[in-house]
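One protein chain omitted, others in place.
The block that comes next holds chain A.
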Amino acid sequence: MLPQGVKKTVIDNPKKLANLIDLVNLPSTLREFVGQSRISRLGCFMRVWSYIKTNNLQDPNNKNVVNCDQKLRSILMGKSRVELAELPALIKLHFPKDPK
């Protein structure tokens, strides 16, 4: 089981929270997808997830899988099928940690 404290630690940890909600200058591929030059990781996730929902990209036979269209493929490492479960991790790839 996931220890109870996990989600708390992220919210209480200002660095991790900043990592999630700070606006970041986007690389060109992502910029095209979201239509703006700066977005937070959380905002980006919300954008991608709502894109999936509005375009009905979830596999009708297995809702846990997303059949990527051309546009989505461009930002999800060119994969044609993506598990919903790995979506946060894939998006995180676009938001590398600050080298500090």
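As a convention for this text, a residue touches a chain if its C-beta (ideal position, glycine included) is under 8 Å from a C-beta of that chain, and two chains touch if they have at least 3 such contacts; residues count from 1.
Operating definition for what follows: contacts and distances are computed from a predicted model.
Enquirer: Could you tell me which of "NUBP iron-sulfur cluster assembly factor 1, cytosolic", "Pentatricopeptide repeat-containing protein", "TRASH domain-containing protein" or "peptidylprolyl isomerase" is the UniProt name of the chain missing from the displayed complex?
Expert: The chain we cannot see is, by its UniProt record, "Pentatricopeptide repeat-containing protein".
Enquirer: For chain A, which positions touch the chain that isn't shown here?
Expert: Interface residues of chain A facing the absent chain: 1-2, 6-7, 10-11, 17, 20-21, 42, 45-46, 49, 58, 63-64, 83-89.
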